[in-house]
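The complex appears here minus one protein chain, its other protein chains still in place.
To keep things simple, chains are lettered A, B and C as they appear, and every chain counts its residues starting from 1.
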Amino acid sequence: MNVMIAAYAASYEAFDSGESKLGKNVLAFHRMIRDQDLSSTHALVSPQIDRTKGIDLQEKDIAARIISENDRGFVINGARMLATLAAIADEIVVMPAPSYQLSDSEEAKAHAFGFAIPVATEGLRLIARPTTGHLNSGSNMDFPLASRLDDSDCMVVFDHVEVPWERAFIYRDVDVYNGVQRTTQVSVQTSHQFATKDLAKAEFMRDLATFLAHSTNVDQFLHIQNGLAELINCVEFVYSCIVTAEKECQPGPGGTVIPRREPLQAVKFMFPPQFRRACEIIQIIGAGGLFANPSYAMFDSDLKGDIEKYFQSANLESRERIRLFRLAVDAAVSSFSGRQQLYERFFAGDPIRASANYAKTFDKNYSIERITSLLDRWESEEKN
Amino acid sequence: MNVMIAAYAASYEAFDSGESKLGKNVLAFHRMIRDQDLSSTHALVSPQIDRTKGIDLQEKDIAARIISENDRGFVINGARMLATLAAIADEIVVMPAPSYQLSDSEEAKAHAFGFAIPVATEGLRLIARPTTGHLNSGSNMDFPLASRLDDSDCMVVFDHVEVPWERAFIYRDVDVYNGVQRTTQVSVQTSHQFATKDLAKAEFMRDLATFLAHSTNVDQFLHIQNGLAELINCVEFVYSCIVTAEKECQPGPGGTVIPRREPLQAVKFMFPPQFRRACEIIQIIGAGGLFANPSYAMFDSDLKGDIEKYFQSANLESRERIRLFRLAVDAAVSSFSGRQQLYERFFAGDPIRASANYAKTFDKNYSIERITSLLDRWESEEKN
Amino acid sequence: MNVMIAAYAASYEAFDSGESKLGKNVLAFHRMIRDQDLSSTHALVSPQIDRTKGIDLQEKDIAARIISENDRGFVINGARMLATLAAIADEIVVMPAPSYQLSDSEEAKAHAFGFAIPVATEGLRLIARPTTGHLNSGSNMDFPLASRLDDSDCMVVFDHVEVPWERAFIYRDVDVYNGVQRTTQVSVQTSHQFATKDLAKAEFMRDLATFLAHSTNVDQFLHIQNGLAELINCVEFVYSCIVTAEKECQPGPGGTVIPRREPLQAVKFMFPPQFRRACEIIQIIGAGGLFANPSYAMFDSDLKGDIEKYFQSANLESRERIRLFRLAVDAAVSSFSGRQQLYERFFAGDPIRASANYAKTFDKNYSIERITSLLDRWESEEKN
Partner (left out) sequence: MNVMIAAYAASYEAFDSGESKLGKNVLAFHRMIRDQDLSSTHALVSPQIDRTKGIDLQEKDIAARIISENDRGFVINGARMLATLAAIADEIVVMPAPSYQLSDSEEAKAHAFGFAIPVATEGLRLIARPTTGHLNSGSNMDFPLASRLDDSDCMVVFDHVEVPWERAFIYRDVDVYNGVQRTTQVSVQTSHQFATKDLAKAEFMRDLATFLAHSTNVDQFLHIQNGLAELINCVEFVYSCIVTAEKECQPGPGGTVIPRREPLQAVKFMFPPQFRRACEIIQIIGAGGLFANPSYAMFDSDLKGDIEKYFQSANLESRERIRLFRLAVDAAVSSFSGRQQLYERFFAGDPIRASANYAKTFDKNYSIERITSLLDRWESEEKN
């Protein structure tokens, strides 16, 4: 996700602290991946161990941490998650998680790091989950999304990996580590990218649902029309927030502009349940037809005649209907869909904590003054 | 709601039909209320009788209809609902409901009318529901919203009311009646006004909830912070849709501009449940404190000492706390709040039918083509 | 709520502790109110001040506490909430809240009390909230529930109130105070009473919705039928849980039986949202007709003729329709309804904390063993 690096690079001075001047490393890294058109993945979160304790307070020694340094760089050992598309990335960026704050302890310093290295570095190993694709189902048309677009989440193991000094962005510096989200405003830039992704997903779900409902004429039913209207409104909501965030942008560091944060936060918190609802609407539209759908590969089998005859719908020939319903299954029912729903819920952090933190950043005095002023006026009217 | 009249006036030619040239009456009416700064209410819907039948097919003769005509004008007899603030309006506008279509029958012509007359016309009677205000509770501060802002919905009875010809906008013309929503695009303009109202409400609920949560320090609880974040996001959603609808407006008739419809429709359908949720969030924040709240008038009673002592909260003196919690009750629990919640659900028509109709206006071919193109491409990749 | 006293009395030995033998006072009190058929209210919760702190840690001295003792009894000063129907009760019972635990501090002892005294005791003052009834609306038929059934929640002020020793149930005994919920199982008995109340409410809402939908024939619409089915299912859910809790009861102390707790807990946590949904369903059924409804008192006014004509519906004369819709407003829209919805949410304690506490009482080992056993079996099948 190069927008993250771009945002860090625009605010590279945020990585300078006291004598340590690591900002130039960030800047150089950004220029390199930009100029060489390199792709990058990232690993921002420590493994789940005991989720009631901070990463520097765990009993089990699992999370990636700094264990030594030498002339060439520092040595990282342990694991990080959750690197997406890591197997096809050139570089891996290892930075602080959006919402986590280290304590002030000596141990915390070992976790106060940030860097980027090639994925192909000695000692770095990727451990992927099983694919959501059903590889042997007969045809890629059976799971058209999973077979093309599965993201392949990886645990990243750093087995005594040496990070060169010129790739160090944060080194044993808890202040920079804890402050980097705020000082660089990176999350506003990534939120803008996320919202753009959400818009594409919202349009896809709306279009898929519309076609699916047309195929068997269920778009003539009131409750199906209500569902389609929800999907239309979802698109407009996401789109309007992007337009407004862009229209009301502010000048940012390094010649960038910073979109207004609040409309993008609205998308961040409101889109995931809408996406899950979109899956539900597609399930309601497709109903039992989503089960009664053979492998596309059966068109090449002895049962071709049956397949061609019995899987037609009111408005579609059998081949068109089967591929459409397979797409609907993969978008709204399959492992690929389940992973998408889970991803939307969590990719920007635990929404329970993230939305609480967001509410805390608001200036409550503004609200208190508005209501107080209203009540004062009404009270004075009563007295007269 | 003068924006409705303004929209009709901008498209006044939509009221001309064959020999009948009533558009000029619409234009003249708009100029009059604008120039004289008159207020208007409206009555767009026929009374509920048998809701499974169109208004021209009811057995009981209740709905307002044309019963005769003469040199001076035509005569209306029967009832219409639901005129809001009618008792303080100068004029009443009686026009087609947003979503209702008359049939092609002779009887339907008697219902195919549109006009505006002074509220003070002979034979016109208003029948209001009981107020949501609790008038004798002791102080207006007890129900601060209801005592100031109750809308007073009225049934309007036309007892052989004569409408002058120069006030006729539609007369026995089913085509104009059924087409006026489409030809004038009035609903886009009113939707813009509604969204503006919604923004004010959303901000008020956010601010009230914020202050309420602060008063007893419950804003330090995670689930309360989650609720506050929802209210912040609601404001940004409504605001962004308004900004985008305005930014992407098109030139309209008569020198007007027409905001883009879709973002405003998103507000129309998505805000009402958010408003109900806002009431729920305020209930969750206030909890039992919303019950344990005396009349503000008790500050003038023998119990003043008790009231001042026992109704303090962590951050508020007793008087401030009581008036704040009374406001919260009136915004989120009282008859006033209940009527607001009901109003938001229904004021723009039955959302079940309205959202279904909205979905039907979308061009499904666009969606079908996008998905078909995607599947065609993937299918061809499989074959190679 | 005499069932609470009955439950305490059945386990009266739980109030004996060391030298202090107060159980006999509980038993005597129960016998008195039973034999004399006295009514009792209760006040279990301390006022909201700073809700992030325990009642013994507040800065402001508001909560009722023990301030002295003498030969006759001990003296309570401060406030408690939320006594329902206190103004018409004979006795007030002041006991620990269901979910609150005192700390082990010296100050906590001043809060570790339980007793019952006549409401008419010197120094005891009740401060009620304003009524939900709209007293001057013209007729009690306008707000038929509020005018008859409003519960009148009270803050209770103890102004140096002396509690006689024979009425002391808990006295400066943190162990008994903290343990009484567990040792007496009082909450199972009260949950059974609550569920019975919920059943009556569920039936009422089902019947009201059914009649309302019939009045204008909207019960012929699919989405209204879906709503009615929800209300039918709600009744059956509550009823089934009561039947099962009773069928699977266990012998309790003092000759009582104790219903099985879990089905009653299901009602406790699942009914409140169902009740709010019932209000919503009634709003959806009634729609604008809930606004367009005059005062019943208008049948005695000059407008009688209009009222009789224009408020008929398909299946009801005007008088029947108006009173039915007024009942629907009071059940699902008015201040009375809002207070009911709030009451259902909170009367058994904050559901967020209460349901969390409930989950913690479950034996997780049972679950862990079941899943482990399943996985062990499957794993061993793989190896063979």
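Basically, a residue touches a chain if its C-beta (ideal position, glycine included) is under 8 Å from a C-beta of that chain, and two chains touch if they have at least 3 such contacts.
Keep in mind it's a predicted model, so treat the numbers as computed, not measured.
Taking every chain of the complex into account, the absent chain touches A, B, C. Between the chain not shown and the residues C:Arg65, C:Arg80, C:Arg206 or C:Arg276, the one that touches is C:Arg206. The missing chain, though absent from the display, is touched by one residue of A:Pro98, A:Pro259 or A:Pro294; that residue is A:Pro294.
Residue B:His223 is the one among B:Arg125, B:Lys197 or B:His223 that touches the chain not shown. One chain of the complex is left out; on chain A, the residues touching it are 45, 47-53, 59-60, 62, 78-79, 81-82, 125, 127-138, 142-143, 153, 155, 157, 159, 216-218, 220-221, 223, 276, 280, 283-284, 287-295, 298, 303, 306-307, 309-314, 329, 332-335, 337-339, 341-343, 345-346, 350, 352.
With the whole complex as reference, residues 222-223 of chain B touch the missing chain. Mapped onto chain C, contacts with the missing chain fall at residues 139-141, 144, 148, 203, 206-208, 210-211, 214, 219, 222, 225-226, 228-230, 232-233, 236-237, 239-241, 243-245, 247-248, 262-263, 265-266, 269-270, 320, 323-324, 327, 352-353, 355-360, 362, 364, 366-368, 370-372, 375, 378-379, 382.
Here, only the chains that are shown with their structure count from here on.
Ranked by separation of Cα centres from chain A, the top chain is C.
The distance from the centre of chain B to the centre of chain C, each centre being the mean of the chain's C-alpha atoms, comes to 36 Å.
Distance from the chain A centre to the chain C centre is 43 Å, each centre being the mean of its Cα atoms.
Within chain B, the positions touching two or more other chains are listed as 352.
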